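Structure below; questions to follow.
One protein chain is absent from this view; the other protein chains keep their places.
Take a look at subunit A:
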């Protein structure tokens, strides 16, 4: 089919054949160049400091028979900057923060001591009296539970005010809580951590007003003996806190 045009235009045929030959040669040389480059790169890929940009997807090097994964190895950033990496600190940062905040809000340690796990501390079942700094009547009640949670430590008090049961949670490290005092201790240690059964009518203590008034009366006796004023309030029963 191509014979007639070739015969008619011999020069053009020569030109095309030359061009084709040159193109093939060019293709051949290009592929040779890539092959050489690839080998050189594979030889250097054994060092771990090499970046991922070269030979990223080349798996097996034929000369060294080493398998190179597609996941590049990076040096640790701090070590690269010339500084040694320090191991992570062993102290719990949250606990450290709680300690710091408690130290700030309770410098004397009285609040911590009042609800620590000691003999003298307030326990579940005791009658506590909480006074607010922002006015309002002091709230007294049976301690139903103590939620120990660092700076968020809180107590649940229950009382009856005019035939209606009232329960209040107080954060013990709150600055608005001026003081927490033990009005009356439970005779026997409670055998539960949370006395939620005291909400039931069978176990409900009712109002603790008479205990509080009796405690106030006993404190007044101490006040008349000692110095007058607020300082005398320290002479009452144990587990007292002012700050």
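Following the convention adopted for this analysis, contacts are C-beta pairs under 8 Å (C-beta built on N, C-alpha and C of every residue); 3 or more make two chains touch, one makes a residue touch a chain; residues count from 1.
FYI, contacts and distances are computed from a predicted model.
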| item | value |
| --- | --- |
| Record-based protein name (UniProt) of the chain missing from this complex, from "Large ribosomal subunit protein uL14m", "Ubiquitin-conjugating enzyme E2 G2", "DNA-directed RNA polymerase II subunit RPB3" or "DNA replication complex GINS protein SLD5" | "Large ribosomal subunit protein uL14m" |
| Among A:118, A:176 or A:196, residue touching the chain not depicted | A:176 |
| Absent-chain contact - pick from A:113, A:154 or A:190 | A:154 |
| Those residues of subunit A which, in the complete complex, touch the missing chain | 136-137, 139, 152, 154, 161-171, 174, 176, 199 |
